[in-house]
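The other protein chains are all here in position, but one chain of the complex has been omitted.
First chain written, first letter: the chains are A, B and C, and each begins at residue 1.
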């Protein structure tokens, strides 16, 4: 293998990209500036670039913000450096981008997934927080890259750069998938349903941090909980609580019954099951029978089957509660993810590759540490269902504070490590 | 008015009847011995006697005991002095009797209602309780005349006697209605639906005691709560609580949700509303997900409309709770009564009549004291709906303990007072 | 009685005052501009004026807004025409004013109550709404005089004017009480506890509208529901719902248990009882065990005793629910009112007076129409407990929309009618 360029040459560029994305943090389905810049850069490198509705199936998006919010954010993106050519294509909640590098030599298809979205968290704006101190904290109030997706996007662009420069050493096809709205597990399914990994032989998703030390790489993360996110609205009928209580249909009371019912769904003997009502907002005035209630709910399961059991039971509970008091109910699925198991052969191959990276001090093949939920599992499931191999890697780094914390930050050295390992993986797998 | 005989002549007989009925107490729809003796006596007096299915419409009976219980009780009745001729006719849960006295002179139809059933209460068997001391406490374990219906039946027979003896002074028609299963408000509706008061101009139901003093008569009791009695069975699916909790469908949990839901039915602004879950029995073993639950429920309302509101809401709650956990539900109405308002004109007429009775010291026209529920209200509603007049009278007496108490007993002087007042009412109304 | 001036002379002034108060609507405990203008005007007329802490006992105020809100509103008041002399005295949530007119002749003490607060409702700003059309709709977003207290304040000032001008015809003492925060029943108790009606022989509270027609006056409103308003905060412990659900203490679940428990408080046989959870807000993120929940609750009762029963039971329910899941609970009473019965003698006297008013077409002595809750009942109870007489009058008027509606408005003719009747009442009672 003849390597024309290496990660050393783009180290500063990786940090620069990361800080730019951090500064212009955009939450799920609003990654308009980010996606437009990604698409423009990939195009400049010579990738075949698809975006928006070409790579996302509309009806499989979940938890998409209101159209007004999307429109006003498009304006913001335009005024904050978005690429004008790509802007319209990635607007309106279609912020996915796929870049394809054709080697024009026969060989397998390998795909890498990078997520781009920020969280709706207010970033810490004190000197103790490095991004503020260094001047790249989020300019968007209430949005923050507190999970590292700014780094993921940067890694993707870095990988794109190196692969393009070494294109002649490769055989087969490379797909770089830039996914929106991983937070809340809302974006992956629409890209999977658009068919973008149906031809993929190898699929690799990557996350930085996650409690793994700088220099360590996990090539097969397991322990994903399958999950479903639901927004539930009960609509009853208001009435004066003193004057005519019998005329009301009490949405708050129904919501309360549903809450107790949900937490009471029987445990599943096959493994961990979860349900949570994270938010309940109901009622208007103290003296009015509440006519509306909103619940934000999630179910989880150690396996997709257990989560399906939880989701099915939860829906029955919520509908039954509505029937108890003749209240209307509207249940919307606003996110979901599968459980997922890395393909052992790919885990082993990647482990051996990682062991050759000069940046990597320790390689762990399988980590069973619980990981929460991830919608990369939709990609994994699809690829494996078509006899491809798939895995989920962790590239360790030092964290200033835990994921989703207002002072989340990480050692940017991880960017180079990740690019190096991923670059090596393509170079190895596509030259075998 | 020429009176051939008076209540004085039957005073001892009234007491003797009452003590016999008390001793052979029979609960609702099992009044086989009682009814057969009533029918035989009325027949002997020359009344036209109808009984059983002739005076009760099968499908409107509520809360009828199991057929096995009815059969074994028939045996008991036979061995304890029931009249053999009438036995079969009043068996199998058709224990109503109607005696008609035709004067063969034109005149109005007047009907009197007497209820015959005992309660399922264990009578006190100590020397402090007069019926025990005097040797006429119930021979039926767990059944007791603790509400005075033994007296009501006795009064009915006394009235029959006097009316028959004074038949020539009367014009019109007299109906003496002996009703089963007033307790639990289960028996009246089936007699009403059989049409037995459809031709009635005046309807008078009577109760002794009820907190009214000996010598006082109330000619228009109001304050009845309309009511519905419901038996509810939830049927789910058992499963081992340790091994496979997810395979169960928990009837006990559904019942608990229903209980909280029922008590939470909104109060009605138009007047008193009530709901109670008096009994809940669920589950088998500690380590088994319960697959069955039984609830005994009642709703009430200051008006029939409020009770209908409560019943409708209760049924929605119970069905919704079942849907929450995919459990089957079976709801059976086992009793019901209406609210009811005495006809003012009849109340006044009876008050004037009562004021002439030498036994009566005080007459109250309308008493608004709350009275609980009574299915005589079905008769009242039917008669009034056909432009007749109806009322509910209280004949006061001294009580040894409250109604439904294991030491309930009363001053038997009330029997003569009641017969005298009722006899005068017929003599007055039918000779006007 | 020699009347120097009459209501005709101040008709325009009444309307002008009312429109000014309407335009500068101030909600409970924020009536700084209003109160300062009232105090200044009464002082100018020669009344002995007390205000703020002199007439309100600090610890008996309920539901007082946060100090920051009060401070910023003081600034607003200053910039919008508040009287500078009185501003500080009525700031910081002490917006009550009492004006005393001493006749220096022996005689009884008569007190009139006027409430000054607006509601937190967004006023309709369309041409269909007269106050907008005529240019006096509220300049305060989200605050609106939608109950008529602007008129009450205006009536109070009008009454003050006429009484001052006719002072020589009077004997005894007149107290004009301008009360804050009647909405939510939060302000009266603190004035009562300050002792301002402890010497009062006659107490008259007045409300305009309330479904009574223009020209009709009710001199004895009954049907008040006693009430308690409670804000409840549950504080548990957050935890990741997927990762460590057992580490959370779920405030939302506790709140839901409390809700079902509250609606299930047994009905009271002595009369109407009510409970409502009008607002429930709990939780932060979907995947976090909720650590906080806020409930806005009210209880009511046909009598003060029934409301005390409801309040006591509600507090037990809310504390027990907290104990179920080891969550902390903070219960604050933010409002309360008594039931209340007008003194029959005063009702009669006022009825006779009203019958003499040329403005009044119809006088009703007692109206049992349900009226909701009113904290004037605290004044009534105190006066009656010291052998004084008290009542609550309704002065009818035509309404554009119901009370508390965003298009509430009324025929301003009611202002003159009210002043006339109240003026006559003082002239009559204090010259007897």
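The rule we apply is simple: contacts are C-beta pairs under 8 Å (C-beta built on N, C-alpha and C of every residue); 3 or more make two chains touch, one makes a residue touch a chain.
If you're wondering where the values come from, they're calculated on a predicted model, not measured in any experiment.
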| item | value |
| --- | --- |
| Sole contact to the chain not displayed, among B:77, B:277 or B:427 | B:277 |
| Identified contact with the non-displayed chain, of B:129, B:149 or B:300 | B:300 |
| From B:110, B:265, B:289 or B:306, residue that would touch the chain that is not displayed | B:289 |
| Options C:95, C:250, C:304 or C:341, residue touching the unrepresented chain | C:250 |
| Listed residues C:16, C:72 or C:269, member touching the removed chain | C:269 |
| Positions on chain A contacted by the hidden chain, ascending | 260-261, 263-264, 266-267, 269, 272-274, 370 |
| Chain C residues that touch the omitted chain in the full complex | 243-246, 248, 250, 253, 257, 260-261, 264, 266-270, 273, 289, 309, 313, 316-317, 319-326 |
| Contact footprint on chain B, counting only the chain that is left out | 184, 225, 227, 229, 240-243, 245, 250, 252-253, 255-257, 259-260, 263, 274, 276-290, 293, 296-298, 300, 370, 372-373 |
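Simple rule for what comes next: only the chains that are shown with their structure count from here on.
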| item | value |
| --- | --- |
| Distance-maximising chain from chain B - centres being C-alpha averages | A |
| Chain closest to the middle [Cα centroid of all protein chains] | C |
| Chain centre separation in whole Å, for chain C relative to chain A (CA means) | 53 |
| Distance between chain centroids, defined by C-alpha means - chain A, chain B (Å) | 69 |
| For chain A, residues contacting two or more additional chains | 243, 245, 250, 253, 257, 260, 289 |
